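Single-structure report; data block below.
Removed: one protein chain of the complex. Kept in place: all other protein chains.
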Amino acid sequence: MSRNKADLILGGLVVVLALLAILAWVPNDSATGMIVKQRGRLLIGDAMAPVVGFSVVALAGLLIIVEKRKAGLSAALSPSNLRFLLLFIGIFVLSILLMRWSGPALVTLAKAAGLTDHTYRDLRDTIPWKYTGFIIGGTTLVTLLMSYMAGRVTWRAVLIGLLATFALIAVFDLPFPDLLLPPNGDT
Amino acid sequence: MDNFLKPLALAAALALAPAASNAGDWAPPGPITMMIGFAAGGGADTQARLIAQGIEAKYGWKILPQQVTGNSGLSLAAELAKAPADGTAIGMVVSESLTYSALAAGDPNLQLDKFTPLATTASFELGLVAMADGAFNSWDRVAEAAKAGTPIRFGIASDRQADVAYLFGKSAGIDFNIVPVKGGAGVMNGLRGGDIDIGWVAGAQSKAVQQGEMVNIASGIPAKLKDSPDAPTITDLGSTFYLDGYFMFIAPGNLDPAAREALGAAINDVLNDPATEAHALVAKGFGGADVITGEALDTKMKTLLDNAAELLEKASAN
Partner (left out) sequence: MSELLNYIWLGVLAVFQGPEIFSLFGFGIPAAPVMVLGGLLTGIAVGATPGLAGPMAMAASLPILISVFGFTPDALLPVFGFLIGIMKGASVGGAVPAILFNMPGTPDALMTTLDGHPMARNGQPRRALRIAQLSSVTGDTFSDIVLFICAPFLAVVVEAYLDLPEKTALLILSISFVAAVMGGSVGRGLLSVGLGLVAAFVGTGQALTPRLTAGVDGLADGFPLVAAILGVLILGEIFKGIEELAHEKAAARAEARADGPRLRDDLEKGDIRRIAPYIARSAVIGTIIGALPGVGSTLAATLSYSLASRRHAARRRDDEPAFGKGAPEGIAATEAANSAVSGANLIPVLSLGIPGNAAAVFLILAADSIGGFNPGPAVFKFTAPEINPELVTAFGIFTLMSIGNLLNWTIGGRFMRSMGVLARVPGQILLPVVLLLTLTAIYVQETSLFAIWVTFAFGLVGYLFRRIGVPVLPFVIAFILARPLEQTAREAFAATGGDPWFLFSSLTSILFMVAAVASVALLSRK
C-alpha cells in the first residue's frame, strides 16, 4: 500500500467514524442533548462536549486527507505488525484470565480434596491462596513475552517471571495490609 | 514489623472463626470489602478508612477498603448490588445517593428498597456560604443586589442542591444564575476566585468560617449550624425544602438481620468511642457523630425519600 493511499484511507475512516458517532452514537447514549432547559434556564447538556470532541476528530480526518505528508509518516500497518498484535493480544488475554481464575480453580480443587471449606472470596486475604492467581498469571505473562522475543521457551524465562512476581509481592503486598494484588479486588 | 505479621495472624484467626447464628456472635465469613463512594484523600474517605481501622482493632474483622466513586454514589450502588448479601460487602455513601439521586436517575435496580441501610455516621452541616469580605456576606445583601438587577451566581454541587436553590430563589423572587461545579471544594474555590457569588457547602466550609474567611449566610438544614448559630435557616427565608442528609453505610438488599445488627453496632461502637481516631475526626470535621441504625434508620430514610420525591416533583413542574 502506498503512503498516500494509506493516509487517504486513514483520514476517510476517521471522518466517517466521527460523523457516525455524532449522528448515531452520541444522541442515543447521552441523557441530555447539546443544550438543556433546566430550572427555567439554558444549560450545556451532556451531548455538547462529545459532539465538539468528535468534530475535532472529523476535522483531523479531513486535514490528514488534504495536508502534505512529511517524510517518514505512514498510516500503513504491515502484515507483520498485525501478526504481532494478534499474538500479543492472545498472550495478554491468556495471562489475565489465568490471573483471574486460577486462584478460584485451585480453591475448588482444594475443597474437593478436603483441604479447606472456604470459598476463594473468603480466602482472598489469606496466604498462600491470595498469591496463587497473581503468581500463575504474572509468571505466564513474563515468560511468554520473553519467549516470544527470544523465539524459544527457556527455563530462564520462567525463573525471571517467578522472580518478578515475588518481587512485586514483596513491594506491594507485604508492607501494606490494605492493598490488594490482582485479582483479589474482583472476587 | 506489625504489618508483616498481621496477615498471618488474621489468617490464623480466620481459620478458627466459627459459624455464627445470632447477632451477638455474628462474624463475617471472610474479609469485608468496604466500598468508598468518595475521592481518595478527602474528609469522607478518611472517615470511612478510620472507621474500618477502628472495627479491625475492636472486632478483629479484616476490612479491605476500596474506592468506587462517581455518579453521586450510584456507581457504588451498582457495584454493591452485585456483591453477596452476607455482610462481606458494605459501602459508604451519602443518604442523597439512595434517595434523590436514585429517584432522579430512575434505575429500578438502584432504589433504596434494593439495599439495606446499616448506619449513619454524621449529618451534613450544610450552609449557604459566601466570602466574608465580599458583597454578598448576608442574605439581606444578596436579596438587595438581586432586587437591583445584579445577576447572582449560585454555586451548586448536585442536582438536588440545584433544585433547592432554584425553588428557594423562586420563593424569594430571585432568578439565580445556578452554576454547577465539582463538589463542595469546587464551590469554595469558585468563591475564592470570584467566579461565583454564593453556594452550598455541606461541611467543608467549617475551617474557612472559623478563620473568618467565609461566612454561612444561612443554614440549609433543619437546625442552626454549629459554626454560625446566628445564621437563619433557609426555611426562615422562604425555602420549603432543606438540604439535610447523612454520611452512611449501606449493604446489599436482604442482608441477614444478624449481620445488619452486628455491623450497625460495630460502626456505632467505633464512632462513639472517644479513644478512636474516627471519633476524633468526626468530632473535629463533621460536627460530631450522629449514628442512627435499625428501625429508626428505616424511618429516617423513608422521610428523606419522601422529601426527595416531593422536591423532584416541584422542581420539574416548572
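Just so it is clear, A and B label the chains in written order, and each chain counts residues from 1 on its own.
Here is the rule we use: a residue touches a chain if its C-beta (ideal position, glycine included) is under 8 Å from a C-beta of that chain, and two chains touch if they have at least 3 such contacts.
A quick note: this is a predicted structure, and the numbers were derived from the prediction, not measured.
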item: Visible chains that the absent chain touches, using the contact criterion stated earlier; value: A, B
item: Hidden partner chain, touching residue among A:76, A:109 or A:153; value: A:76
item: Among B:72, B:206 or B:228, the residue in touch with the chain that has been omitted; value: B:72
item: Touch with the omitted chain, as defined above, among A:107, A:123 or A:180; value: A:180
item: For chain B, the residues touching the chain missing from this view; value: 39-42, 45-46, 66-67, 69-72, 74-75, 78-79, 101, 104-107, 151, 153, 159, 177-182, 189-190, 192-196, 208, 211-213
item: Those residues of chain A which, in the complete complex, touch the missing chain; value: 6, 10-11, 14, 18, 21, 25-26, 29-32, 41-50, 52-65, 67, 69-70, 72-77, 80-81, 84-85, 88-89, 92, 96, 99-100, 134, 138, 141-142, 145-146, 148-151, 160-161, 164-165, 168, 171-172, 175-176, 179-183, 185-186
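Please note the rule applied: only the chains that are shown with their structure count from here on.
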item: Computed distance of Cα centres, chain B from chain A, in Å; value: 34
item: Interface residues, chain B side, partner chain A - complex; value: 3-4, 6-8, 10-11, 14, 29-31, 33, 62, 64-66, 84, 88, 162-163, 166, 175, 177-178, 180, 315, 318
item: Chain A residues within the chain B interface of the complex; value: 38-41, 43, 118-119, 121-127, 174-178, 180, 185
